[in-house]
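Structure record follows, encoded as structure tokens.
Missing here: one protein chain of the complex. Every other protein chain is in place.
After this line comes chain A, so read on.
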Amino acid sequence: MSLSVTFIINRVPKTVELDDPRVTLLDLLRERLDLTGTKKGCDRGQCGACTILVDGRRVNACLALAVSHDGAEILTIEGLSNGGALHPVQAAFIAHDALQCGFCTPGQIMSAVGLIEEGHAGDDPERVREGMSGNLCRCAAYRGITEAVVEATRAMAGTTTQEAA
């Protein structure tokens, strides 16, 4: 049985024929669409390496069946930058050295983008840490990650204010 599902992935509409309903969003991205920026860590929703935005919300792609998300809008790390310009969260991760090996970084960055969009943590480091607790970093770059998210939050709030003005 073939299941035809349609997504908007990184702003581009895509129709995919699934020969098997077992495919997760994570495997769809990595194995069938060559979007390997989204990482497979634990594959059980415990590490956050596979974090993507689905309809603007951060979720674990490993625990989402692709067929069930027919019609969804998906944003991955590959779709985050605007042309050649880094997203403010990406820039802040570089500025704060918020990584060592880099494996968890795409998930960290997508989670941070989701966190900032949710708007509940503000620039309070303790709320940022709590809001990012679904993303593990085995190199323990947590200090830099928290600093980066705080700075990106401030930078993006400034941008919004400027645009509004």
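Keep this in mind: a residue touches a chain if its C-beta (ideal position, glycine included) is under 8 Å from a C-beta of that chain, and two chains touch if they have at least 3 such contacts; residues count from 1.
Keep in mind that, in the parts below, contacts and distances are computed from a predicted model.
According to UniProt, the chain absent from the figure is "Xanthine dehydrogenase YagS FAD-binding subunit", selected among "Cellulase (Glycosyl hydrolase family 5)", "Cytochrome c oxidase subunit 2", "Nitric-oxide reductase large subunit" or "Xanthine dehydrogenase YagS FAD-binding subunit". Residue A:51 is the one among A:38, A:51 or A:76 that touches the chain not shown.
Annotation for chain A: contacts to the undisplayed chain at residues 3, 20-22, 24, 43-45, 48, 51, 57-60, 63-65, 67-70, 111, 114-115, 118, 120, 124, 126-127, 129-135.
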